[in-house]
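Next up is a structure, given as structure tokens.
Complex shown without one protein chain; remaining protein chains in place.
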Amino acid sequence: AETAVSVREMSKQLGRARVLSSIQHVLIVTKARDNRLIKLTRELALYLMRKPRQGGRGLVVYVDAQLQTSRRFDAAGIERDHPELFRPFPHRRSSSSATSSNGKEDNGDQNEQGQLRYWTAEMCGVTPHLFDFVVTLGGDGTVLFTSWLFQRIVPPVLPFALGSLGFLTNFDFAHHQAVVDSVVESGIRVNLRMRFTCTVYRAVKQEEGGNRKAIKRAETGELLMKGLGRSGWEAIECGWAQGAETLNGKEKQIMCFTTRPVESFEVLNDLVVDRGPSPYVSLLELFADDDHLTTVQADGLCISTPTGSTAYSLSAGGSLVHPEIPSMLITPLCPHTLSFRPMLLPDSMELRICVPFNSRSTAWASFDGRGRIELKQGDHITVTASKYPFPTVCADKQSTDWFSAISRTLNWNQRERQKSFV
Amino acid sequence: AETAVSVREMSKQLGRARVLSSIQHVLIVTKARDNRLIKLTRELALYLMRKPRQGGRGLVVYVDAQLQTSRRFDAAGIERDHPELFRPFPHRRSSSSATSSNGKEDNGDQNEQGQLRYWTAEMCGVTPHLFDFVVTLGGDGTVLFTSWLFQRIVPPVLPFALGSLGFLTNFDFAHHQAVVDSVVESGIRVNLRMRFTCTVYRAVKQEEGGNRKAIKRAETGELLMKGLGRSGWEAIECGWAQGAETLNGKEKQIMCFTTRPVESFEVLNDLVVDRGPSPYVSLLELFADDDHLTTVQADGLCISTPTGSTAYSLSAGGSLVHPEIPSMLITPLCPHTLSFRPMLLPDSMELRICVPFNSRSTAWASFDGRGRIELKQGDHITVTASKYPFPTVCADKQSTDWFSAISRTLNWNQRERQKSFV
Amino acid sequence: AETAVSVREMSKQLGRARVLSSIQHVLIVTKARDNRLIKLTRELALYLMRKPRQGGRGLVVYVDAQLQTSRRFDAAGIERDHPELFRPFPHRRSSSSATSSNGKEDNGDQNEQGQLRYWTAEMCGVTPHLFDFVVTLGGDGTVLFTSWLFQRIVPPVLPFALGSLGFLTNFDFAHHQAVVDSVVESGIRVNLRMRFTCTVYRAVKQEEGGNRKAIKRAETGELLMKGLGRSGWEAIECGWAQGAETLNGKEKQIMCFTTRPVESFEVLNDLVVDRGPSPYVSLLELFADDDHLTTVQADGLCISTPTGSTAYSLSAGGSLVHPEIPSMLITPLCPHTLSFRPMLLPDSMELRICVPFNSRSTAWASFDGRGRIELKQGDHITVTASKYPFPTVCADKQSTDWFSAISRTLNWNQRERQKSFV
Partner (left out) sequence: AETAVSVREMSKQLGRARVLSSIQHVLIVTKARDNRLIKLTRELALYLMRKPRQGGRGLVVYVDAQLQTSRRFDAAGIERDHPELFRPFPHRRSSSSATSSNGKEDNGDQNEQGQLRYWTAEMCGVTPHLFDFVVTLGGDGTVLFTSWLFQRIVPPVLPFALGSLGFLTNFDFAHHQAVVDSVVESGIRVNLRMRFTCTVYRAVKQEEGGNRKAIKRAETGELLMKGLGRSGWEAIECGWAQGAETLNGKEKQIMCFTTRPVESFEVLNDLVVDRGPSPYVSLLELFADDDHLTTVQADGLCISTPTGSTAYSLSAGGSLVHPEIPSMLITPLCPHTLSFRPMLLPDSMELRICVPFNSRSTAWASFDGRGRIELKQGDHITVTASKYPFPTVCADKQSTDWFSAISRTLNWNQRERQKSFV
């Protein structure tokens, strides 16, 4: 809750101010297997490294370590044609890099490198402060991949599209020189886009002799924990369990489970929990803070940020939500009851999606379309506003950017559209 | 914008604190033509007036002035059975009532009155501070009517339902004595529900000789104002106009209009702009702050608060929106383009819905289902967050109240529902 | 029912065979007030009249009588440039025209006319067999207007679009010469599109002394007709009525109404019943044959043919329905219950939409967007498959035509679309 509010406040201040930054280290993300993109990456890297600045030399550019040996990228050719770029480049920020170089040996090496360097996924995760700036080349998927790379602090991201612009890619690569010039010379203005922190909890069987047993009421199905003061959702969640023994005719003593967090993912668009390969529908229990919202009988659930409202959530019938609205979108996938409609909750809430023990099948979760994992009976995922938002460079004001993206991508207000079908 | 933020902050603080109020003057709203409700109103009024309090006498109760002569309400019978209630009741808050009694003669009379008094719509609009509290008897419609009565400051509202509870009516009249006792003895906790201020602007023809003429570009249709530095939506909005003269072959000089505000309405649920009796579809231009969002080709638009997200907006395909989310819902009615989907914008924005001059037909606006007015070509309505929110008494926490209302009214989680249709 | 089946059979046979017709009299429908269209009409009329055929002279062309005095159409200019077209043209089919010329004086005159003649709405309604063929110039609205003109038998219709093709306008005017040549020389293949016959029934108050009184059960609200053996919907439909007298405490004797048909409309797309200017929602009772389907709480209902499934019904959430499927689409407009979903019934059924006596407001009906009439409490409309289908010329096979229209108009499979929003 506190996190959500402070991210929002920071977002507003940042969104209004023009950030005059002294950019020195730029990271380029692209699909390292797409030959056309490799060529453009080379072109962009050269432009950035050779752009003269007041300090003298151009920028330090990190490209994907996979390009180190790429014939198309041809690093050797760059060195042959521009040997000056490969002279050692002076230290970065002495204090912070000193700290990090102690911890990471290869950071020390970097300081001996020239302007062309190579990033790895590990560097993005562990030392994100190395980079002043990220440029992406590709579609919205490349921006999502960047969010995936930076699971904690994210440098400002400047997304270039090739061909037609998308919801997240609001700069055209055709104008990349002018855009880069403007960024380097006049600084940038960023939107802080909310991300979600999704934490996976796995059910852990209590050790034998542990005192967490529970009594299951025969009629109501309610679970009462022995020697346990808690109430609320937990009673509901547990559901049926194997190994129940019959107690005094009707009530049953059942095996009890606790859960522990095992993994955590930051998502920019959405968390999707669905039935995966199972032909049977997932049974999911949905909670918001301590309130049980509903038992979900559907193909699954999409929990989306406002940024993700134009992605999968829209396919599933969700509304378009302006990225400044502090909210979480809950959109059922093919719900089996007509009254389960898309819903928005405040981003200060903690959502919990549980696979109850009485579900016929397991469920599967994916995070921004990646990292598909299985959720077994008894597992759950919590979703909260992240304290690591995702800063993207504005082309115009945030609202204008968003309205433009919608008009453009959904073909609003097109001349052809004027001829409505009625 | 500032208004929206501060209402939100106030809302949170109020929502958390228990307001210990010294309630003395209660107003009862009900359908004064429904015989069953009149009987219950009488019952409730008696309970309130006779409830002994630490000060001695019970509460002062205002009922609808239409009941003054109602045989069923039988005020004379009350006086006959309980003459003590009709002894003059001491002054209210000396300072404020002194002020108002100067201005309003009948207020002076009220101070001589007993505990049973009569309210008029005018009193609600002009001297809302007379009432510590409003009790409604009826359905959600009665709560909306209360919002209509109090177009500025609204006293806290305690809504009783008869039979089944609704989205806004979260207290069952069957338990009214216990609820009233608790309110009088322990105070209340309120939600501040956002309202919208909807302001109607009418097109005013410029006087002859005025210098607001405009040039219409032949190809683009763009309008350029003569001697006018502004840009943005205004250029778009004006559209075609009659009386255009041909200028140098292609460009046209057209008559120009300005608008002025004529009326203003506070809504708790929604503003609906539709084609009214016209068989033709309204053409509407929709703006958010200075951005032109889209040209609406649809039966109309529903602009809804989060509170209204469970009402007409839901019929039109909108999402369910938690009342704490600071947003405005824009939901098209039967849109003629499949890509115009329901949308949410921040409540800090100003929406503007314009009937352009090239619309084939006029449009009609209604405010919480009331006050249907015609919008002619050139008119527009602005919608902003109101500085007069609508405080309703919580039964539980706001979120829990809202989740309960949805589960109850949409039949979520019902046993019958468990048997989904798939 | 029988009608529906036989129309279907005829449709299939016609759809398969190539109709080799000897076309002689062509009627052109267009918007007679659109200057651009008048010019194209003139061009098309000339082409048709001057096209040499095996019989010698070209075709006889009927244009809108409003063009008789149009300066742009300039009939006098045509006569001046092509006097041969104004020589008397030989009789049509002697037998049928003889019959009609007896009844209609101006028909007699026509036989003395040249090749350029003028049609009136009355001629379309009364003597549709005068025309071998109709050509429309304009959008889908012009085709609907043609359906409106021909309320009984409809000659085959060849719809030309200007600019972009629509759902109904599958020929591009840019190729009109080649299309006309092909039609005249090789004949045509037509689709018979189903229309609906919508009959309006008005409530008629029984005369005093009549024996149609009814008893209203106090608890159930059920109506029992005195001296009446019928059951089914009628009992439900009547609802509350004014002027009820109290009978033995609880039951009431109420005034009873019968209905009689007053008007009938053929529609190609849809019948829409909505609340019109009323701010209150219409209460409608919907019946299929003798079954009561549901009490409609919605802004209204759209009853659509398969042809109309791509028009207003689509806006309201209906499915796309292939024109060969013998069905009626029932699509609610902004329904107030989430479970009232769009529905399809067999075209052999008779639908009945009633405004019950307990509706707060009246309802309004429009037929293909025209002829808006008010339905008062007690009135109803029946909808059945018409025995006068609407034949349109195929460009390809019916299915291929329809698939093309959908792809084109809804932008399916467009390159831009390949970039889906997810």
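By written order: A, B and C. Residues from 1 in each chain.
Definition applied: a residue touches a chain if its C-beta (ideal position, glycine included) is under 8 Å from a C-beta of that chain, and two chains touch if they have at least 3 such contacts.
Computed from a prediction, not measured in an experiment: that's the story for all the values here.
Visitor: Please pick, from B:Ser70, B:Thr258, B:Ser278 or B:Thr409, the residue that touches the omitted chain in the full complex.
Guide: B:Thr409
Visitor: Among C:Phe89, C:Tyr201, C:Phe340 or C:Phe357, single out the residue that touches the unshown chain.
Guide: Missing-chain contact among the listed residues: C:Phe340.
Visitor: Which of B:Arg57, B:Arg117 or B:Arg341 touches the chain that is not shown?
Guide: Considering the complete complex, B:Arg341 is the one touching the chain left out.
Visitor: Across the whole complex, list the residues on subunit B that are touched by the chain not included here.
Guide: Residues of subunit B in contact with the hidden chain: 139, 164, 166-167, 310-312, 314-315, 338-339, 341, 409-411, 416, 419, 421-422.
Visitor: Which parts of subunit A face the unshown chain closely enough to count as touching?
Guide: Subunit A touches the missing chain through residues 276-277, 279-280, 298-299, 312, 314-317, 333-336, 338, 364, 366, 369-370, 372, 410.
Visitor: In the full complex, which bits of subunit C touch the chain not displayed? Write them out.
Guide: These residues of subunit C touch the chain that is not shown: 281, 288-289, 291, 293-295, 297, 314, 318-322, 324-327, 329, 336-337, 339-346, 349, 399-400, 403, 407, 410-413, 417-418, 420-422.
We take it that only the chains that are shown with their structure count from here on.
Visitor: Compare the two sides of the subunit A and subunit B interface and say whether they are made mostly of the same residue numbers, over half shared, or of different ones.
Guide: Same: most residue numbers at the subunit A-subunit B interface appear in both copies.
Visitor: From the mean C-alpha coordinate of subunit A to that of subunit B, what's the distance rounded to whole Å?
Guide: Here the centre of subunit B sits 38 Å away from the centre of subunit A.
Visitor: Identify all positions of subunit B at which a residue touches two or more other chains, and write them in rising order.
Guide: Correct list: 314, 336, 410.
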